[in-house]
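Of the protein chains in this complex, one is absent; all others appear in place.
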Amino acid sequence: MNLQEEYMIGLAAKGTRLDKRGLADFRPVTIEKNPISKAEGSARVRMGNTEVIAGVKLDVGTPFPDKPDEGTLIVSAELSPIASPDFELGPPRENAIELSRVVDRGIRESGAIDAKKLCITPKEKVWTVFIDLQILNHDGNLIDACSLASIAALSYAVFPAYDGTRVDWFTKTTEKLPMTATPIAVTVHKIGRQPAYLLVDPTREEEDAATARLTVSTMDDGHVAALQKGEAEPFTLEEVEQAIQWSLAKGKELRALI
Amino acid sequence: MNLQEEYMIGLAAKGTRLDKRGLADFRPVTIEKNPISKAEGSARVRMGNTEVIAGVKLDVGTPFPDKPDEGTLIVSAELSPIASPDFELGPPRENAIELSRVVDRGIRESGAIDAKKLCITPKEKVWTVFIDLQILNHDGNLIDACSLASIAALSYAVFPAYDGTRVDWFTKTTEKLPMTATPIAVTVHKIGRQPAYLLVDPTREEEDAATARLTVSTMDDGHVAALQKGEAEPFTLEEVEQAIQWSLAKGKELRALI
Amino acid sequence: MNLQEEYMIGLAAKGTRLDKRGLADFRPVTIEKNPISKAEGSARVRMGNTEVIAGVKLDVGTPFPDKPDEGTLIVSAELSPIASPDFELGPPRENAIELSRVVDRGIRESGAIDAKKLCITPKEKVWTVFIDLQILNHDGNLIDACSLASIAALSYAVFPAYDGTRVDWFTKTTEKLPMTATPIAVTVHKIGRQPAYLLVDPTREEEDAATARLTVSTMDDGHVAALQKGEAEPFTLEEVEQAIQWSLAKGKELRALI
Amino acid sequence: MKRDDGRKVDEIRPMEIVAGVIKNADGSAMVRMGRTVAVAGVYGPREYLPKHKQRSDRGVLRCVYQMVPFSTDERVRPGPSRRSTEISLVTTHALQPAIFLEEFPKTVIDVFINIIQADAGTRTAGINAASVALADAGIPMRDLVASVASGKIGDHYVLDLAGKEEEATAADMPIACMPRTKKITLLQMDGDLPPQDIKGIIQLSLQGCEKIYALQVEALRKRWKL
Amino acid sequence: MKRDDGRKVDEIRPMEIVAGVIKNADGSAMVRMGRTVAVAGVYGPREYLPKHKQRSDRGVLRCVYQMVPFSTDERVRPGPSRRSTEISLVTTHALQPAIFLEEFPKTVIDVFINIIQADAGTRTAGINAASVALADAGIPMRDLVASVASGKIGDHYVLDLAGKEEEATAADMPIACMPRTKKITLLQMDGDLPPQDIKGIIQLSLQGCEKIYALQVEALRKRWKL
Partner (left out) sequence: MKRDDGRKVDEIRPMEIVAGVIKNADGSAMVRMGRTVAVAGVYGPREYLPKHKQRSDRGVLRCVYQMVPFSTDERVRPGPSRRSTEISLVTTHALQPAIFLEEFPKTVIDVFINIIQADAGTRTAGINAASVALADAGIPMRDLVASVASGKIGDHYVLDLAGKEEEATAADMPIACMPRTKKITLLQMDGDLPPQDIKGIIQLSLQGCEKIYALQVEALRKRWKL
């Protein structure tokens, strides 16, 4: 453990942080609606100096054989080296894959999109929803920023025109995606080991010092839609319960911004 | 040449080996029938400490344009690093490719499967037979072990239910694959240069010392279905003839185990 | 700058080169017609010690959705290590990609092939024209040699037999490709910086010393079909005009060889 | 509540654990949980190459999870997928806290987990196998790691989901823990649950992990002839 | 001649340039040309690894151009394509003459250009952004590089093609130059033009580049609060 890390733990013991925030405080969060007019829907999320854009594109494809009457969802995140000296060129590595899978499952498994309403002709044609995440600046907490941008972009998206044969992306309709809920991911990070402290929305500096994290996705009705523990330090049951409580509270705040 | 190698050659000159076997002796060989109930057919082969599983999966696909009324066969072997410190992660390298191609040709070119009976609708739908090889422990002679496991798994396999549209892998029928023959591969290895000795079923240690090998696949009727020389030391015509004789004899023993 | 480079610049100042050519002179150029009988059309081009073969293969495929009534063109160049100690094994790198894209655009954008005449059934079936470039010896000026070989191979090509279902490559017809023009690429290279000199058809040695190049593709009617500047030294407008003049003159000579 | 396979809600599937199944490996184990079969092989600690990847203060744990192509109803394509990459990552994190990595600076411990038959709970079976394989390799550990996936069907918390229960459950929650301290080293969940249910399911799983732990210890005893 | 968007033939699209948009980068810029939006981030000069790639007499410039999947009507597949590889190469060559690379031996300067919205002229927008980002990073430069694509519609030379003009033009000619000396650092063209038109279009583009240059300088002034 280095000095900076020890100092952060010391602050956490007093309930505060390098930038004076409380442990359960987010940095200022803003959502810009549809900054990308070429996308069917898009959202730019800023959390402090972290900045991401989620873009939703729609296309017509074939359904999976085991779900012949449901549309499909593909979430991709590339950690483009434009956003951080830590990112490298090349195909997505395990961190980018975990990020996109956590975002994906938070939307997919919560049933936030009514996948059956994306079916055009069973077994033959369904809408495919692509969510692509572009990180513009990485200053920590990408899971929460990307999840928020994704669900916001979905809720802003409209279908392009489709005549039964070809999609005309140039002409957008006013029909919205069949959204049923607004799952929000909040990730609680742990710093220190014994004693350990929980905090939310870390900067990149805090994230580097964190020993573990737990992402909790919550729904409009207060239910939990997804959990994902990351990194190697264990959690106790009490810490999990604390994380869920914080996520419910913070999730409500973030949901209100969309 | 190192001491161990010289010692092995000395033993071979006396007709024996590190583990007391004769040059033409296999280690104990056992075949376990259908250890993998999810596969359409499977076989676990143990040759001494070498252990491999072959699994057969069936699916419906399209035929190749030049053989519109024949089913297809795909043999894949990955040398998973679980089985040996010599194996590395990543896509199959030349040794794994040679292994799977020798197994593949031994089955394909011998006509052991009646490919025309795998045709469902000419030009449109045929059965694809996948043979996947999982090496659990590599202690030499993978070609023979994998070939034996493959032909055994094929002979144990049954078709899954198929209603003309979708394969139902959950429901297995009692219909066997259209097998016409049981080709068996026996690989004769050469140790030393001048003089050189032939032996079968080497351990990994013997294999590392071997200078060349010749795989001979023989059929139920005593014919030869395939030859494949491996590694860089040449063979004389007399050595080739010797290898064929051994392969015929050993092949009969191995075939009886299926 | 090394001595050899300085020497070349000194020669250029006097209007001459290592092999006594004038700055605007090509090495001897020959085109061999259809050296590859398996290809639908082929051409071997020699420019001094540079030797390339272009082979044209035709197949029936589906059109791009945005051009449902046009055939497709795919140009591939691999810089096979057989041709030069500078080339390495592996998928095409940026130089090979630039080479194939410059050749591709010179043919595609000039409309040299009447793509609509490659349509068999709109939206469903069109001819795909593959041009593959095999470099046999690289002694400079690959762009011009490959462009020339490509357009020559296209003009020598004939359709294979096609019965509406399968292409029969074994049987060639006498029907030629629907060619409308013969674009010829001439690349002008720059050596030195201040002063700088222009020259055409460099050897590999001259090419290594060159600081920039400009490829100009010209048509039968004296029009320009494509420009592509390469490498990092800038050009002045006057140099561009000079390059176009040379390209028009040299292009006429090369076109006459087809 | 009656389960398809006759188990009680708080009962794990019939489980078989055998250590030492791969002769070439430094440690290995096979775990069967119902119809799911995982094999794990451990190689190391061995020098970590290339050298610039070495950690001077501790060893590095690398786990690779993969499904063998014939392990499922529909054949799995060989090679890594996004799913297997993520499971490899969370598996590494699930096992790492149990190992005294600080005792092996500059080395790497490789754990290869091959699922040879899949019927729910493959990541948890893989973690159970890997944990025994690490111990079989003689690597000093704080504790074993035990793992199980549970959920909620109807009003019941249900331990060790199997077969069609994965579709019937309101949520699928795989968990791993170090049983002696009940510290949670893996926690994932997809589905829809009120917060209080999460606690209930975790507690059920922690109890299940104790049973698995006992079987792991027994398998190691048998292997070491204790 | 009346253009679709009301511009005169020698008028560039409405253009916005903002320097310093990416906090983590050593230099950065966003350029909007009509509906095309490019973001460039510069990292370096930094040590070039692996060492055998270092040049002892100068630094190396590497540009990577890519289109973000949601930037176009039909989604772009992530990852490099033949097109993006070529554009990365010509972009590197377009910018390199402007930089005093000889002052940074053994280093690499990485320029990442992401097109987040595409509507004609993405490579030129990318070069304009990258040029400002390099200056924003404080890298010593002979000049900025400005870039624009022009063509010929009917009898008119037309500056800064946009939207459907790319289909209407007899040729599409992107160009980049160092405006102070009018030296051309990028020149490409596809189409069908008599030689004299090439000169005319280049001259029009060189004039356009001067306007772009003024906006680039203005953006840097604003960034440096001059």
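Note that the chains take the letters A, B, C, D and E in the order they are written out, and that residue 1 is the start of every chain.
In this section, a residue touches a chain if its C-beta (ideal position, glycine included) is under 8 Å from a C-beta of that chain, and two chains touch if they have at least 3 such contacts.
No experiment lies behind these values; they were computed from the predicted model shown.
Trainee: Using the whole complex, pick out the displayed chains that touch the missing one.
Mentor: Missing chain, whole complex, touching shown chains: B, C.
Trainee: Which listed residue, B:18, B:97 or B:257, touches the chain dropped from view?
Mentor: B:97
Trainee: Among the options B:10, B:90, B:122 or B:234, which residue touches the chain absent from this view?
Mentor: With B:10, B:90, B:122 or B:234 as choices, the missing chain is touched by B:234.
Trainee: Counting contacts across the full complex, list the positions on chain C that touch the omitted chain.
Mentor: 36-39, 42, 49, 53, 55-57, 59, 76, 78, 80-85, 89, 91, 130, 132, 134, 136-139, 167, 169-170
Trainee: For the chain that got dropped from the picture, name the residues of chain B it touches.
Mentor: Touching the missing chain: residues 94, 97-98, 100-101, 105, 109-111, 214, 219, 222-237, 240-241, 244-245, 248.
One rule holds for everything that comes next: only the chains that are shown with their structure count from here on.
Trainee: Which chain's mean C-alpha position is nearest the mean C-alpha position of the whole protein set?
Mentor: A
Trainee: Please report how many Å separate the Cα centroid of chain A from that of chain E, as a whole number.
Mentor: Their C-alpha centroids are separated by 32 Å.
Trainee: Could you state the distance in Å from the CA-based centre of chain C to that of chain E?
Mentor: 27
Trainee: Suppose each chain is reduced to the average of its Cα coordinates; what separation in Å results between chain D and chain E?
Mentor: Once rounded, the distance between the two centres reads 52 Å.
Trainee: Mind pulling the residue numbers of chain D that touch at least two other chains?
Mentor: Answer for chain D, listing residues that touch two or more other chains: there are none.
Trainee: Taking touching chains as linked, do they make an open path (line), a single closed cycle (ring), a hub with spokes (star), an all-linked set (complete), or other?
Mentor: Looks like a simple chain-to-chain line, open at both ends.
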